[in-house]
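Of the protein chains in this complex, one is absent; all others appear in place.
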Amino acid sequence: MLEITGIDVFHGDLQAVWDVSLIIEGKGITTLIGSNGSGKSTVLATIAGLLKPVRGSISFDGVRIDTLPAHKIVDAGIAMVPEGRRLFREMTVMDNLEMGAITKRARQMKNETMAWIFDVFPILKERARQRADTLSGGEQQMLAIGRSLMSQPRLLLVDELSLGLAPVVVQKISQTLDEINKTKGIGIFLVEQNVVMALELAETGHIIENGRIVGTGKASELLASDQVRQAYLGMEGE
Amino acid sequence: MQSRRFTLVMAAVAFILFSFVSAVALAQEAPKSIKIGASISLTGRFAAGGIDVADGYKLAVKHINDKGGILVKQFNKKIPVELVIYDDESDPSKTVTRLEKLNAEKVVAYLGEFASDMNIAGLGIAEKNKIPWVGVTIAVENVFNQGFKYIFGPNMFSFMEVAAFLDALDKIPENQRPKKIANFELQVDWGKECTKYLHEYAKKKGYTIALERKFAPDTKDFSSMIMAAKSAGCDAVFAVPTPPQSMTLIKQMKELDYAPKATCFVRGPDLSNFWQVMGKDANYIMTSGEWTPDMPYPGNKQLVADYRKQYPNKLMGMPVGNGYSAFQVLADAISRAEKLDRESIRQALTTTSIVTVKGKVTFDKRGVGNVPHALAQWQNGKLVVIVSPDYKTAPVLVATPWSKRK
Amino acid sequence: MVERKKGLVLAAAVIVALALVPFFTVREYVFSILCMLFLYVTLSQSWNILGGYTGQINVGQAAFFGMGALVARLLWVAGVPFYLSILAGGLGSVILAIIIGLPALKLRGHYFAIGTLAVATIAQITVGNILPGISFLPAQQMATYSLIPRYYVFLIIMAAALAVIYFTVNSRVGLGMEATRDDEEAAQMVGVNTFKYKMIAFLISSFFAGLAGGGFAYFNASYYWYLPFTLMWCFEPILIVFIGGVGSFLGPVIGSVCYVLLKELFALTLGEANLLIFGIVFILTILFFPKGVIGLPAKLRQLFYRRGNVVGR
Partner (left out) sequence: MEFAQYITYGVINGSLYALVAIGLALIMGIMGIFNIAQGSLAMIAAYGSVLFFQHMKIDPFVSLALTLPGMFLVGVFMYLTMFMSMNKFDPGQKLRNSMLVSFGLVLIMETLATILWTANERTVTTAYSGTVMALGDLRIPYTGIATIILAIVVIFGLHFFLKHTTFGKSIWAVSQDHDCAMLMGINVKRTTLVAFGLGIALSAFAGAVVSLHTVSPAVGIDWTNKALILIVLAGVGSINGILFAGLLLGIVEALGVYLVGVHYTGVVGLLIFIIVLMLRPQGLFVRKAGV
């Protein structure tokens, strides 16, 4: 279980996140939705350790992680699929996967994990020796997810899964994520602009606006709520 | 916001500028000593020779001041010498400002420095400020054909080096004497002058210049020149390379198995550490013999002893002796001038005739120094004088082929 | 706008005050160092219009400086009045810039930088080979040599360079230059003729570098012909601009004041270790003012208001 307690986060001199507290259950799929620039990616980057909160704390299964450097957080069991994939473009698919398994714990099981990932995304196996930047957008997103899974995480953070992908591909990848969650018990925390997709996939949802949490609830209930429908789905309330 | 900063910064710039100018303008000093100035490369590319020259000056000043200074008749007492040395960072454009600074400090004379880049930039300033300049290594004769009145070069010139080299060849027994000379011309004015005189003198003495090749100060690969000299059958080589170039030249001559009977590299092999770094490959190499620690001239022994005492870890290079000698010339002129003004000292310099640690120094009308033409040769770890007009020297050794050396 | 006017008035006042310096002191040392200061301001500002405002890092400024010096000196010693010679030197550099600029400005980033460095190196070697000798002033000019006219020449060149570059970068042309620097492709896409702006900047830059070279040729009583072509003249303007603040008008001015005067001070007081100490001070300056000395006010403000703590990039 990931517990975020009252964090304030800055980008340089600008405050992006104000007093955010969240509890993300370890097993299920949770989502954080909000518009562009609402601070949701900042929250994710802070969990992953790329940004450090000025106030507040983050702990994972009872261990405080906000003081750890980013690579130790990976070691602690949290992996992130960054926004825009951020593959190592000049490397092959294999090498990208290998980079995901760089921590000591993951390295020992590298071959098994890789076999499993090739199982989940068979296309990656076909493309194993190709350079990452020769893949299609959807394949790249699969590789990004596969790469993060290589570290044997217990919680997977996914930033903007649907960005720049065709709806069919999004559909397919989100299904796979759901499977991974169900079969492997890896928790997923999804940050999305594509509110419908996110809320349909997730069990719990949180809404962030201007760096503050403004709503929390069951995903299905949020999807039906006026608040969400008006703000994100462009439907005027009657 | 942007413009406010503009104003502020402009004000700050103005302030810094004027405080600097006024600080300089206020810093007037009254001369209590004989002030002599030099701008020398203590850092950068030319620092090796520069530091040696400065050491020579400093030691000479110490020796004079230990005796109370230079006797100046005008005041009828001995006045100590104050030597002001500024670093020009091996940058000729700095030389100008340093020399102007020294002028502002009212030095009575300038002493020259090691590298010709700086000297050339500096001597124009000496001439325009009407301050006598006693150089130490201005080996280019052309400098003195410009009608300068304040520039004096108490050192060996291009034509003297060439003459000394040919004298050395003359000393080799007829049956072994080289006949065909290869001239490697460094593309600077000094190299050009050497070429000119080499042709002139070789013709007179019956040597042929069988090969001529040009190279630049930054040339690092001499294989083509060496191969050409070898295939032209040249049995003597003359060049004025830079010190690193002379090291590379010798290494490549060995690699290409070229061992002419006589090899003279005017610069480089005169460094005191040449044997230390080149080992026995340095054998038979001839070089300028302007000053060596073994010269029998008065004062030389003491110079060497004191230098070794003061700098036990440094090897004593030729520029030390040259610097010492240059200062002797200047000190002599100052005491003969009997006054401490620049014009009197210049006058006195023109009639110089003094035996320094490197022999007798006089000047011709142009300021060109006449010093003993000497050439030295590395012989088993020692730099031995082989040509000197003043005393009996060691015989010239003819180089043996590389394969026969042990 | 009012503030900007005030700044210009102040700048003019500084120039006028500098023009009056010879009436208050006759110490040639002051002139020689101020001449160097003006030279470096001119040279670094001329670099700045191309490097700072247009984003083309030219590491071959020595070629243009040297060309100006070469042409000016040859003409001057041959008897042409010095102001005409210096102007001709500036034009000589412009011609060189046109010859080099047309192909070179098509290169981007590192390639332009190293390409210009190669040009400067070629120029240095070639001039050193063709003119290996010393350039002396004729004896009669040597006899009448005075620093004061040189001082004014440098002052005028500097003032002209500052004025022209100031008004250029604050005009529409300046906007085009900055657009080229910020994102050349984007600028091209919205119809900016980036090559034109790069060329304008290059020509202005080389003209003033050439004038500075001409001033240098007029300043030196005797030197080696290749001296103004040495690579030092490539690196120093860049260093100065970066020390002061790149792409800002005052950066080169501040950089020159810091660089020239500080170095002079150290050389006069510290002897053999002066470059060691200068190097340390230099590094500390860069580490603490990463945006140049002109970033000092912003840095101070940041110190007072700093709250966020960011790791990573």
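For reference, chains read A, B and C in written order, and residue numbers begin at 1 within each chain.
Criterion: a contact is a pair of C-beta atoms (placed from the backbone, for glycine too) under 8 Å apart; a residue touches a chain by one contact, two chains touch by 3 or more.
Note that the structure is a prediction, hence the values are computed from the model and not measured.
Listed by label, the shown chains that the missing chain touches in the whole complex are A, B, C. Here the missing chain is touched by one residue of C:G115, C:G176 or C:P252, and it is C:G115.
One of A:I4, A:I33 or A:A48 touches the chain omitted from the figure, and that residue is A:A48. If you put the missing chain back, the residues of chain A touching it would be 48-50, 69-71, 74-75, 79-80, 82, 86, 88-91, 95, 98-100, 102-103, 106-107, 147-148, 151. On the side of chain C, touch with the chain left out of the figure occurs at residues 103, 106-108, 110-111, 114-115, 117-119, 121-122, 125-126, 129, 231, 235, 239, 242-243, 246, 272-276, 278-280, 282-283, 286-287, 290-291, 310, 312-313.
Mapped onto chain B, contacts with the missing chain fall at residues 43-48, 50-51, 90, 187, 213-216, 218-225, 227, 231, 243-244, 247-248, 251, 254-257, 268, 271, 273, 276-279, 281, 314-315, 317, 402.
Basically, only the chains that are shown with their structure count from here on.
Contact with chain A and chain C alike is made by no chain in this entry. Centrality by C-alpha centroid: the chain sitting nearest the overall protein C-alpha mean is C.
Looking at contacts between chains, the pair that accounts for the most C-beta pairs is B-C. If you average the CA atoms of chain A and of chain C, the two centres end up 51 Å from each other. Note: centroid distance chain B to chain C, computed from Cα atoms, is 34 Å. Residues of chain A in contact with at least two other chains: none. Within chain C, contacts with two or more other chains are made by no residue at all.
Against chain C, the residues of chain B that register as touching in their complex are 3-11, 13-14, 16-18, 20-21, 24-25, 42-44, 51, 85-89, 91-94, 96-98, 100-101, 103-104, 117, 120-121, 123-125, 127-129, 140, 142-143, 146-148, 187-189, 191-192, 214, 216-218.
Listing the residues of chain C that touch chain B in their complex gives 1-4, 6-7, 10-11, 13-14, 17-18, 21, 24-25, 27-34, 36, 125, 128-129, 132-134, 136-137, 139, 142-143, 145-147, 216, 219-224, 227, 232, 249-250, 253-254, 257, 261, 263-264, 267-268, 271-272, 274-275, 294, 297.
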